[in-house]
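Take a look at this one; I'll ask things after.
Complex shown without one protein chain; remaining protein chains in place.
For reference, chains read A and B in written order, and residue numbers begin at 1 within each chain.
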Amino acid sequence: MKTRSKLLLLGLAALCAVGSAFAQAKKRGELNLFAWSEYIPQAVLDGFTRETGIKVNYETYSSGEEMLAKMMARRARFDLIQPPDYIAEALIKNGQLTPIDREKLKNFGNLLPEFLNMPHDPEQQFTVPYMVGTVGIVVNTEKVKEPVRGYADLFAPKHAGRIVVVDDGRELATAALYTLGKGLNDFSKENLAAIRPVLAEWFKRVKLFDSDSPKTALLNGDVDLGLVWGGEAALLWKENKKFEYVLPAEGAHLFVDLLAIPRRARNVENAHLFIDYILRPEVSKLISDDFPYTNPNGAARKLLSPEQLANPASYPKTDRKLDTFRYLGEDVAEAIDKLVTDLKNAR
Amino acid sequence: MHGLPGAFSANPHARRPGAWGWWLLAPMLAWLLLFVVAPMGILVAYSFGSRGMLGDVEFGFSWDSYARIADPIYLRIFARSIGYAALTTALCVLIGFPAAWFIARRGPGWRERLLLLVMIPFWTSFLIRTYAWIAILRSEGLLNAVLKSSGAVPHVFAEPLELLYTPAAVVIGLVYVYLPFVILPVYASAEKLDGVLIEAAHDLGAGPLRVFREVILPLTWPGVAAGMMLVFVPAIGMFAITDLLGGARVSMIGNVIQNQFTKALNFPFGAALGVVFTLLFVVSFALLQWLGRRKDETAKAR
Partner (left out) sequence: MSSVLVAPKHEPVSKPSTVPAPPKRASRPGRSGAWWVERGLALWTALVLGFLYLPIAVLIGYSFNQSRLNITWEGFTWRWYGELLSNKPLIDSFKNSLIVAGASTVLAVLIGTTGAWLLHRHRYRFARAIQALVCVPMVMPEIVMGISLLVLFALAQVDLGHATLILAHTTFCFPFVLVAVQARLQGLDPALEEAALDLGATPWRAFWLVILPCLRPAVVAGTLMAFTLSMDELIISLFTAGPGSRTLPMQVYGMAKVGLNPMLNALSAIFVVTTVAFVLFTEHLRRMAARGADTTFSKP
């Protein structure tokens, strides 16, 4: 008898351990947030938790494709995601997003109209802009004396082994398209073939592919030039004015990162609360302080310091019309991925 | 892997299991079927499917994914992964064997102390140990600082040594992480080796080289083989070290497989790569076992 009850006890203990884990996962008052790495300050998450009592689980990814893959294929149920524009477009087309209830967003009016009703979400039904930015060139002017104006200068042979670029196939392929004078969404078969030799040359000169924090290698002096996210460049400029930001002469594009609620979200209410919290001017300013991308929140911009607004990487002065990415289907995405894998491994 | 088939219990008192015996074993069998056999089966099924919308898989029977592996890109990546893993294994054995031998030949006190010193890195998180090399190999890292301040050979080291984010960094990291995996099993067989045998060989007039080749190596081979397996298998699929020290420039097969599941949304292709990888691994496992058996036989024949 005694032995059996002991065995039973052991079994029960195991069950309890598993059960508590299940309970932990199902507990209410949570928000499962899936967002870019280096994009949401911990202080903002803490502030939200302090105010609402909702625990935020923050998982990260480092490319739009990664987000899509992890969300769709891995049956990971997130409550709030932060897709870039073209990925959101794919999700909307496939009915994977829950419409946003505008009634619940008191602070929606803070957003600047120029960032609303864009092609990826013409009715502004499913998404709310989080941050906006460009992808441009950073030059350490202490180490690089000659001017760098565009992709051609950046990937010049003399810079071989001194370059960091974002580890993002679509971005790199787009830069090559620009260099050939093509439109940024024009990935026809011919164009894909045409950018191949261009990228092949470039990749030989790249020292490091890093999407998570390309600024680190620049700051540490491991590299002197980079093709990086605007916000990363802005942080570098803030750190040291020797880091100059250049919008490539051949063409640069605008990305819009959004907040959206997946169809299978468990905590839709909490997701709305979080979006509305982010839209508050003072909260949005906190984000701009840590990750100085272009803030689409007009009320928040009024709170920024003149120096923040003068940061050329956050608010680049350009008369050019910047285009945005469109979703081009999985065949194109795969063709780009294959091209990049191929070229990275050519050596 | 010594001890695997040997662990099979040969209890002379074992009885035929009754219904109870099977019922009690059922949970473990079910677990193995559900979480080892079934997933592999699904993986094979996936590999013959085709890619649907947004990560869906349409089941069917197509060799497309396998045909894609025959593409030179992926063959090259496979070859490179094997090459790196083999190089890592060879370096680990070359570096680890003498040390393991030395430790095994100490008196009990020293032996235990030295063994503990190997055990500590063995149990320390491999991520932390990989991360350490980032700090050392950077352009402005410790290695370059030391080289610069030493100034002994100013001409050679005028430019900082660019090691981080190169294949060399990846191999250094792999060797560093897996070295204890060779030392420990080699130690285990070296320790069992009776020193009298070596004495005897010496007395019979064998030179040191001959003693090594004909006595030491055959008798420690189980340990060496186990160590090689323990390094080669994980090294070939390891993508974390390649990512951290290779700057995402050097892809290994692990990186490509991971990529299919976390970025490219092509499950069937990823599954096919996984299946080929597994087959490759089974073959190398069998090869190593066969080699070991042949060594045993030749040793016995002498």
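Quick note on the criterion: contacts are C-beta pairs under 8 Å (C-beta built on N, C-alpha and C of every residue); 3 or more make two chains touch, one makes a residue touch a chain.
Remember, it's a predicted structure, so these values are computed and weren't measured experimentally.
Residue B:142 is the one among B:79, B:142 or B:283 that touches the chain not shown.
Considering the whole complex, the residue from B:95, B:147 or B:219 that touches the absent chain is B:95.
Contact between subunit B and the absent chain runs through residues 1-5, 7-9, 11-17, 21-22, 24-25, 27-29, 31-32, 35-40, 42-43, 46, 95-96, 98-99, 101-108, 111-112, 114, 116-136, 138, 140-142, 145, 176, 179-181, 183-185, 187-188, 191-192, 194-196, 198-199, 208, 226, 229-230, 233-234, 236-240, 243-244, 254, 257-258, 261, 267, 270-271, 274, 277-278, 281, 285. Those residues of subunit A that touch the chain absent from the view are 3-4, 6-7, 10-11, 13-14, 17-18, 20-22, 24-25, 30, 32, 34, 37-38, 42, 45-46, 57-60, 62, 73-79, 210, 212-213, 216-217, 219-220.
As a convention for this text, only the chains that are shown with their structure count from here on.
Measuring from the averaged C-alpha position of subunit A to that of subunit B gives a distance of 35 Å. Per the touch definition, subunit A reaches subunit B in the complex via residues 63, 65-66, 68-70, 72-74, 90, 94, 96, 161, 167, 206-210, 220-222, 330, 333-334, 337-338, 341-342, 344-345.
On the subunit B side of its complex with subunit A, the touching residues are 51, 53-55, 73, 76-77, 80, 138-140, 162, 164-165, 247-249, 251, 256, 259, 261-267.
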